[in-house]
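Just below is one structure, and these are the notes that go with it.
Removed from the display is one protein chain of the complex; every other protein chain stays in position.
Chain naming follows the written order as A, B and C, and within any one chain the residues start at number 1.
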Amino acid sequence: METSIQNLGPGQFVSPLRHSGGVEVKFRQENERVLFEHLTANLSTSDNPTSFELAGPREYLAFDPAKTTAAIVTCGGLCPGLNDIIRGIVTQCHTRYGVTRTYGFRYGYQGLIARYGFTPMVLRPESVAQIHNFGGSILGTSRGQQDIGEMVDLLEEMKVDIFFVVGGDGTLRGAAAISAECQKRGLRKAIVGIPKTIDNDIMFLDKSFGFETAFAMAVQSVRSAYIESTGSLNGIGLLKLMGRDSGFIACYAALAGSNVDFVLIPEVDFQLEGSGGLLEALHYRIAKRKGAVVVVAEGAGQHLMPASGSKDASGNIVYGDIGLFLRDKISASFASRRIPATVKYIDPSYIIRSVPANPQDNVYCSQLAQHAVHAAMAGKTSMLVGRWHGAFVHLPLEMVTNGRRKVDPQGELWNSVLESTGQPSRLY
Amino acid sequence: METSIQNLGPGQFVSPLRHSGGVEVKFRQENERVLFEHLTANLSTSDNPTSFELAGPREYLAFDPAKTTAAIVTCGGLCPGLNDIIRGIVTQCHTRYGVTRTYGFRYGYQGLIARYGFTPMVLRPESVAQIHNFGGSILGTSRGQQDIGEMVDLLEEMKVDIFFVVGGDGTLRGAAAISAECQKRGLRKAIVGIPKTIDNDIMFLDKSFGFETAFAMAVQSVRSAYIESTGSLNGIGLLKLMGRDSGFIACYAALAGSNVDFVLIPEVDFQLEGSGGLLEALHYRIAKRKGAVVVVAEGAGQHLMPASGSKDASGNIVYGDIGLFLRDKISASFASRRIPATVKYIDPSYIIRSVPANPQDNVYCSQLAQHAVHAAMAGKTSMLVGRWHGAFVHLPLEMVTNGRRKVDPQGELWNSVLESTGQPSRLY
Amino acid sequence: METSIQNLGPGQFVSPLRHSGGVEVKFRQENERVLFEHLTANLSTSDNPTSFELAGPREYLAFDPAKTTAAIVTCGGLCPGLNDIIRGIVTQCHTRYGVTRTYGFRYGYQGLIARYGFTPMVLRPESVAQIHNFGGSILGTSRGQQDIGEMVDLLEEMKVDIFFVVGGDGTLRGAAAISAECQKRGLRKAIVGIPKTIDNDIMFLDKSFGFETAFAMAVQSVRSAYIESTGSLNGIGLLKLMGRDSGFIACYAALAGSNVDFVLIPEVDFQLEGSGGLLEALHYRIAKRKGAVVVVAEGAGQHLMPASGSKDASGNIVYGDIGLFLRDKISASFASRRIPATVKYIDPSYIIRSVPANPQDNVYCSQLAQHAVHAAMAGKTSMLVGRWHGAFVHLPLEMVTNGRRKVDPQGELWNSVLESTGQPSRLY
Partner (left out) sequence: METSIQNLGPGQFVSPLRHSGGVEVKFRQENERVLFEHLTANLSTSDNPTSFELAGPREYLAFDPAKTTAAIVTCGGLCPGLNDIIRGIVTQCHTRYGVTRTYGFRYGYQGLIARYGFTPMVLRPESVAQIHNFGGSILGTSRGQQDIGEMVDLLEEMKVDIFFVVGGDGTLRGAAAISAECQKRGLRKAIVGIPKTIDNDIMFLDKSFGFETAFAMAVQSVRSAYIESTGSLNGIGLLKLMGRDSGFIACYAALAGSNVDFVLIPEVDFQLEGSGGLLEALHYRIAKRKGAVVVVAEGAGQHLMPASGSKDASGNIVYGDIGLFLRDKISASFASRRIPATVKYIDPSYIIRSVPANPQDNVYCSQLAQHAVHAAMAGKTSMLVGRWHGAFVHLPLEMVTNGRRKVDPQGELWNSVLESTGQPSRLY
């Protein structure tokens, strides 16, 4: 694994943190690194174990704070904590480093395309002081890529030195391309990513910001699904949660709520029909308990439906709606056997993703933002900040966008889910 | 208006409240009545103004508490507060009156049909002590009528003396029929209704229980719709709320949340197309604000869709899904004009109706339950307990089930909504 | 009872509401009145029953909206909903009546004393749009009276025509004095009060704004007290709640939370010592249940402590701290009998009063604010807006400040509390 971080060159400016307020700041050295592997057995097989650069303030900076211009963009779907990230970057730039020009591009990468005509917002500590109390992003977002050249043109024109890109896979690949284009043009700009995915499916990251808020909200919907399942004879609470490729939210919500009978995730195949299929298992459960709760991640069971064939603006394949599909299939199955049952279908996605970050995520987002600013000022580029085994680290952009973290069907998490739900380990 | 209450006859038993714990209980007299009308102008036109019997404990009871059997049934859709009502009735029966046999029928009126084989639950203060912390109904509910004769057969067989029926219009009509059948058979049973409708559309009632909890939950969804509307360029947060015939939840949620651009309710017609229609007004709003929130009650705009023709188990006409209909029409309208816009559709109904009652409703439900028990013990029958202008009163069942309370399109509530949203008063 | 409302004279300006947006506004006539009494028995004894003027928009106004200057002040302790009231007044003035100059005085009546040097805030719809999401008052408050002459001087100098005063008893008496001084000086100013008391102890009012939010928050503390009482052997959760003269919050919190063993309020005397006193009853309860929850209103049991003799800035007698007093007395009592017991004392007052209004209070405050503006524009003065039996009404200031609403020790509320707690009706 290539884990070394691009740098715009040796820092020439002394960090203003050295003199701030009498506190002795612990500057980080470039050779401070965090082990990728923390099991001793795996470690011993290597002389030069893989490791990640430790995040934190550097003593020498690549940019003169007084002359630095910063900018932020938020891309893709909403996720709790976006405003915390924006607020954290602006505050850190201004109050810690003395960078006073901070812009926010509107509506994702569209905001970097001049002809769309979106005026960037001027961001100041006062104007962002209370935004963490609200969900969403004050900048707005959009899906999809834009022309790399045009975006770099605008960055150049606005003399942006450090550029913070908050978004998912596609967005971060865009950030890598922007960084490459800058390098090609000989522009000295630090492009720093902050990975965003409500699904918690980013590689080499303990957790993505907003995930804890999201799954805590999801637990409320699990509770509703459970109450509905007990409210009528053979009630079936069917809950669709986020999770295109990874079922983390579904798993955690089921574990925390603990009244779930079936969890269906993209990582674990299942069949509807047949003696080992979901429907049979559900009939069995209903006969026994007179109610059931089914939690399905949006990306689960896609092979059961005809492929949509279309893609959204982000280039993601538009998935079939597994929630509505299951609702109809389950209803039909009980009707065909003349067993009274009611499916109560809940799709809380927009309610979950639009809430303000909870206190855990408030703190986590602040820390991510602080480390992103430290990295950018030190001249790190084409990289992102993440947390690995509890430590904040720097990761190359391409390393992270090359895959997705998934629930391991043999691992402890899925085992705990099976144990908690009592569902068969194989639904086929 | 006929407002006199049926009574099983003069009370023969001294209320045990007379001797309870040294507190002097204020017993209510039959001639204590609450005026229907409280505007002086309307009052002066009548010599004998309409009034309602005041609720409260009576000094003489129709039943000997020690020999009384009570039963409860909950019918129709879930609504916050059902468990509070159950808990309140059981506690009041046991601890206040000394009635020790209290049953709960399972799954609505189905639980009174012997051949379904549902065993009634035995309810005791200890077993219901914490149920108000959970949403739903511990008894379960079902929709629809059952054979009146069979139900009275079971009541007779179980020797139920006082029977509490919690449900909406159809349920209460069933209660009236049960009461009539009892009378026909010469059975001395008190049938007391507690009106339930999350839509707050019951006549002659200040508010229905659960309504405040429901609209407070709805406000959270309004917030999400608003955040989504600002999260992307020309974002449209579309929120469907409960309200088959009355738009109270939609109106109150819009007033409390106060970031809503359009409220659509069953009481006020609107058109989609045309220069004065919703779509045109929405285009105008989007052009101006770059985002909009639309709240629609489920019963609004039914004339815009083909009639479904079918009915549910309660006998209610199955409505077309105005939410999905609007989502598609709005999306198509913006697409046809090549204006980028995203509709984020939220349907939180099951999430709203399944939450536990909030403290206001905790207290209100306790009070309703207490007064229902007072009434039943005093031999009142074919009636319900409600609150009118702040006072708890007795109302004949047929009086209340003859119509629905609606939002007055000329009244203050709708005026406040128009003012708050700034929407045109006519969307056609 | 004198219930007629002072008026600055016949309206000379046509209300702009007549032409607003095509909605037909239902203007209220001066002879529309709401009955004080709604029990028929009490009514029949009078030919000319007492009634209150109905609130609502008037067709003719005393002020020309385009030339009108409005101002607001908030006084006394914090209470949920203050920001909603401010927001409602500003929005109603601007968007409904076209009044464009709206000031907010800082820090209560101090803000009207020129020499303190507080610059009034200029309030506009945009600047107050989101303030209802936060507790407290954006204007700040202070306690105590200021010189009436100096305050009228400033109102005159700033050419304030309509002045909204939000506060409790003392504050409203100040408003009456300001109104009288204006009249004396021949100044045509409408002084309109909005009664504020978190204790819900205002006469002739269904409920005061913020009360529902406050008691709902108090319920959380009741829950904590209960959990603490079960967490250790003979745990005693002791909770002090607001309520100087009236125990409404204590009563409602106990009813909603329903795990309370003793409620102590100012309206009902009790003794500590003796065979019928609180301590003995508590020992008995602890012996039986191994835990107990005691809720005490701050004004209860004052006769048990030495009088402080001092007064606060509002002129209120500084009460002894009944919470700390009980904590020590209870601890000592159990210690003296060598019974292990732990008192967990909770005083959540500042946590309760500083939260944002809940949705119910959001709506209620908006409505109060709207009616206050209607009244002021119509030239009503030395009066306040309130709600009586569900209808919004106008009341003379002096009528309301002449007494306090109290929990009736013979009434239904206190009876429900006794029933719910099982405490003896007499603790002496």
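The rule is short, and it goes like this: a residue touches a chain if its C-beta (ideal position, glycine included) is under 8 Å from a C-beta of that chain, and two chains touch if they have at least 3 such contacts.
No experiment lies behind these values; they were computed from the predicted model shown.
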Contact partner of the left-out chain, one of C:Thr3, C:Thr68, C:Thr91 or C:Gln110: C:Gln110
Residue in contact with the excluded chain [from A:Val25, A:Ile113 or A:Leu324]: A:Val25
Residue among C:Arg28, C:Arg58, C:Arg101 or C:Lys344 touching the omitted chain: C:Lys344
Which residue of A:Val34, A:Ala62, A:Leu82 or A:Ile322 touches the chain not shown here: A:Val34
Absent-chain interface as seen on subunit C, which is shown: 78, 106-107, 110, 134-138, 140-142, 220-221, 223-225, 227-228, 230-233, 235, 237, 344-348, 350-351, 354-355
On subunit A, residues whose C-beta touches the chain left out of the figure: 21-26, 31-35, 38-41, 43, 49, 51, 54, 56, 95-96, 132, 206, 212, 215-216, 219, 252-253, 255-258, 358-360, 362-363, 366-367, 370, 389-391, 410-412, 415-416, 418-420, 422, 424-426
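Keep this in mind: only the chains that are shown with their structure count from here on.
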Whole-Å gap between the CA centroids of subunit A and subunit C: 45
Centroid spacing, where centroids are CA-atom means, of subunit B and subunit C in whole angstrom: 29
Distance from subunit B to subunit A - Cα centre to Cα centre, in angstrom: 41
Subunit A: positions in contact with at least two other chains: 134
